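All remarks here apply to the structure that follows.
All protein chains but one are shown in place.
And then chain A:
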Amino acid sequence: MDRFAWTSGLLELGETLVVQQRGVRLCDGEEKVKFDSGVLLLSTHRLIWRDQKNHECCIAIPLSQIVFIEEQAAGIGKSAKIVVHLHPASSNKEPGPFQSSKYSYIKLSFKEHGQIEFYRRLSEEMTQRRWENMPAGQTIQVNKDPRAGRIRAVGIVGIERKLEEKRKETDKNISEAKEMVELSKSIANKIKEKQGDITEDETIRFKSYLLSMGIANPVTRETYGSGTHYHMQLAKQLAGILQTPLEERGGIMSLTEVYCLVNRARGLELLSPEDLVNACKMLESLKLPLRLRIFDSGVMVIELQSHNEEEMVASALETVSEKGSLTADEFAKLVGMSVLLAKERLLLAEKMGHLCRDDSVEGLRFYPNLFLTQS
């Protein structure tokens, strides 16, 4: 921690902010210090830490001081950390919070996450070494200590060896995955050749194989679209799960709402967005009490079969007439709907000729269509 210097925290000319993360604690080697809650900023030239409670307290260290960095995974009750190994402090360093330290490394503890991104960016800056090309102000200390290169912090060689091993294993993972993916590709090609001679049942079987593999489906049959048995089952399940929520929300919900509701309820084995869409596309053909509807804008909703959006338009017209005019936001608040669906209803009313729009920079406002009623 003795490599840090007090700073104003302002960026120098030529220095750019790369990434910042709040909720970071600094540790001097293995020991905690009073800098326990701050915003950590990475610039092209420095690592800056500012206390979250006292903005005046701000310290920085030039990136040129860093020998190398490594990640320390989170544990139970422990945040993830980045360990930063440092060159010895140069003799002409500006004053800082510590005169000396028995450690040659510091730890950055990410109490509010963000270490993955920070580590990535810091690694990039360490590789690019942009501070060498753009000398910025006098606060950057170029480390002229000739011993720096040859001093090795304790255990660096061992650490580097471990990193190399880890890299090799990951490469092995990737090549194994590649083999399997090649296998799936050959199967996909076989499927393409099969078009024409196959029965409905067999097609469904093929599709379920593709589904397992995550291969884009080249076969679409009229009866079930790009769905499979899985999606059929899912459609039936959805009909059960969504009945009550739909009734509570006036008979209509956007697909994003459904996605969140269903996945929050599941907790595990979540549905992919595509699963949801494919299942919903089958609702009508399976004669279930819900249906998928796609508005002109592309917004997708699930409606109860008993729900009649056109009837709702009539009541929307009444509401708008009572108030003289309404924006989608105002209408949504009045009726207790989401703004997205409120807007769709007003647009539908306009399409049916009941409302007129006034489109200005102050927003989109709807009025009853007097051209129709008062001619």
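Observations, loosely collected:
The working rule: contacts are C-beta pairs under 8 Å (C-beta built on N, C-alpha and C of every residue); 3 or more make two chains touch, one makes a residue touch a chain; residues count from 1.
Please note the rule applied: contacts and distances are computed from a predicted model.
When the listed names "Vacuolar-sorting protein SNF8", "Auxin-responsive protein", "1-aminocyclopropane-1-carboxylate synthase" or "Cornichon" are checked against UniProt, the chain not shown comes out as "Vacuolar-sorting protein SNF8". In the complete complex, the residue from A:Asn263, A:Ser285 or A:Gln305 that touches the missing chain is A:Asn263.
Within the whole complex, the absent chain has one touching residue among A:Thr7, A:Gln115 or A:Asn369, and that is A:Gln115. Where chain A meets the omitted chain, the residues involved are 19-20, 22, 39, 73-74, 79-80, 110-117, 120, 170, 173-174, 176-188, 190-191, 194, 196-199, 202, 205-206, 209, 211-216, 230, 254-257, 259-261, 263-264, 268-277, 294, 297-300, 339-340, 359-361, 363-364.
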